[in-house]
Structures are given as C-alpha cells and as structure tokens.
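Excerpt of the complex: some chains, original placement.
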Amino acid sequence: MPQALPQTIAAAEFGRCADAIAAAARELAALGWTPATSSNFSMRVDADHAAITISGRDKGRLGRDDIMLIDLHGRPVGTDARPSAETGLHTQVYRRRPEIGVVLHTHSRTQSVASRLFAREGVVRLEGWELQKAITGYTTHESVLEIPVFPNTQYMPELEARVDAWLDAGRPLHAYLIDGHGIYAWGRDMPEARRHLEALEFLLGCELDLRRLSA
Amino acid sequence: MPQALPQTIAAAEFGRCADAIAAAARELAALGWTPATSSNFSMRVDADHAAITISGRDKGRLGRDDIMLIDLHGRPVGTDARPSAETGLHTQVYRRRPEIGVVLHTHSRTQSVASRLFAREGVVRLEGWELQKAITGYTTHESVLEIPVFPNTQYMPELEARVDAWLDAGRPLHAYLIDGHGIYAWGRDMPEARRHLEALEFLLGCELDLRRLSA
C-alpha cells in the first residue's frame, strides 16, 4: 500500500488493483512462468497512474504490500519502494495505448526458448492455429499473427525505442518477446490480458513442438 | 440456468447436467487442455435437448450459470445466451448417435500439435498400445484405432459434412481431430467420454514422443 495516495485515487481503488495483480501473479507463478523472482505485472489505476509489482519479490507469495503506485513515466508515487528496472516498458504501453488496462510480463521456459530460437528472424509468425482467435481482433485461423522478438538489453530506452518504432510503422502489436528473456502481453482488462498471455504461451509451445517433430 | 425450461425438462435434471459439465470443465482446465477460454462441453438432457457451455467463459472457473440449454439443431431454448459457434458439431453427434450422452471438445497442446502433424495424412493410426482398450469396443492392442483429422474451417457446415461423410461411409468414429485446433470425443456418459478423451490425449502424446525419438 503506498504511504500516501494522490487525492484523486481512492484507497479502495488502489487496493482492488493491487489484489487483482497479486492474485494473477500467484496463479502465473504456480504455472512456473515467473522463475526465481523474475517477471512483473501492472494494472492501470487511472489516466495517469498504474499499480505495479515491487522488484525482486517471490511472485508465488505476492500480497497487496508487494504492489506500489507509479505515474506513467515510471516514477514512484507516495512510496519509497523501488519499481522494477523494466517499469518503463509497462508505462510505455499505457501511454501509447489508452485503452489498455493491464500489462503482464512473464519468463516461462517456452517463452524464453522461443525468444532465442526466433531472435535472428526478429519475429514469430503464427498461422493456422484456431487459438489465434483468442487474440482480440482475430476471427480466423487463416490470419497471420506476428509477435516481434526484440534484442535484449539492460538499457531500457533502447527497448522502448524498438517498441516505438514498431508501433510508429503502424504494425499491429499485441505482445512482444525479448531475446533470452520473456514476453510482454497486455489487454483492456485482466481477463483479456490473461487470455492473450495464455494463448501466446500455448501457441509458442505448439510451434516449438512442431519444429522438434519436423526436424 | 435457462430462464424458462420446457415443461418436459425438470429444473433438477437440467441442474444435474449443468453441474456435471461444470465439474468436468474445471478438471480438464486444470490439466491445461482448455487454454484461453477455448473448448466446450455438452451433455444430452433428453431425446431433443442438450446442455452446453456458453461461449467465451473461463473453463477453469465454470459454474452452473455458464451452461445453457439448446435443442439438437443448436438453437437456444429458454435463454438469451449465445452458444459456441461450434455447437453444431455437438448436436450432430447427438442426432446421429442416439446412445451418446456427452461430447467433449478440448484444445490441449498435444492435441493441437498432433492435428497439425497428421493433417496431411488426414488420419492418426494408433496401433500396438494397450490403452487402445480404453476405447469402447476395443479389446486388444493388436487392433487399429483410426482418428480422422479434418481440415479446419470457420464455416461449421463444412466440418459437419466431413463428419457425415465419414459416418456415411460406415467407418467407426470415436473421436476426431481438427487441424490446428483440437479434438472432439464422446461417450454414452461422462465417465466413458472422459475415459475416451483421456486415453486419446495419452495415445497422441505417446505417438508424438515416439516420432521425436525415432527421427
């Protein structure tokens, strides 16, 4: 809980967001998608603020006190807690996509391996899977769903610039992988963000299986 | 619960079916076979009606209110809820096979990958596995169990026609895969349908493993 919330944000509203993030984090941790305290999760609170997981906590044991408030430039609000180094990747999505309410970043083995395997091509092309329809806007398995794979860096502005470039080119973006790292996925609310993340984990896993079998 | 049940269907009977569907859905979701709100499940209520999952719900959290009544042409009965687009594939089985009481459609990774891998051949041939005996009518591992793989389409009548053609040719049919999509399996009651689905998931997984190892 922040020590001091801005007057425009009710404690109950922040608490609701924090509880939703903590519940999702515990469920995703139980799936093994947040190894070794990695991964982070956020939810938009209003037009200018988001709630986000505090860095370094065990995602399988997350509670309301492990969530902090930030503004959309990633600065802590009403708290001394330190947000994750990757906070800027969350706030970028909220700034550029006003309709987005939840951003989820996980590190499953499938996500990490797929990111390495497709890094050279820079993109995973998904085609022919019924489950592509789980991504908002996709209505047929005959569509092509592209998930970019960006090079990893410890310098976040470089990653933000790559995301900006992709969006500025007018290409659809529902999620992205970072090489050797994990995935960022999002949605208007928690159910949509979870559905997108779960569908992409599934589809990446299927692609890896098909590659193993077609070798 | 439908807003108005036909007089011939007791509320308790519909409730019993809805509870059985919801319980099975939660268990199959826990196995990871219903990713991203996919999959649907139904149970025959009487000669002319079935209970079926309402489209788009999270199968891991399903309750009685997520189940609706339909007639065997897939039309909602006593409710404004929308059945799944694939409802016609359920009712087709009930119309053509009067002894069938339960139809289960899931999307496990194994099912989806196997459907892509065997799509060109149009069939998975299972042979030499003791667990083939879990399919009603099979008494030895020396039998051959054929599971057709039909091309995926968003136009259900096309899929129904392929199923009809297979049945009209007099070929045994206990389940079918749809390319890039998932499996349909069924049985006289929930235990038989679950046993068939579980056995096929297992056998498809074994076949994929053997292919990986024999490459």
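By letter and in written order, the chains are A and B; residue numbering begins at 1 in each of them.
As a convention for this text, a residue touches a chain if its C-beta (ideal position, glycine included) is under 8 Å from a C-beta of that chain, and two chains touch if they have at least 3 such contacts.
This structure is a prediction, so every number in the text was calculated from the model and none was measured.
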Copy count of the single sequence across the entire complex, 2 present: 4
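By our rule, only the chains that are shown with their structure count from here on.
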Distance from the mean Cα position of subunit B to that of subunit A, given in whole angstrom: 33
Residue ranges of subunit A in contact with subunit B within the complex: 128-131, 134, 139-142, 191, 195-196, 198-199, 201-202, 205-206, 209-210, 212-215
Of subunit B, residues touching subunit A in the complex: 35-38, 58, 107, 109, 112-113, 116-117, 152, 154, 178-182, 208, 211-212, 215
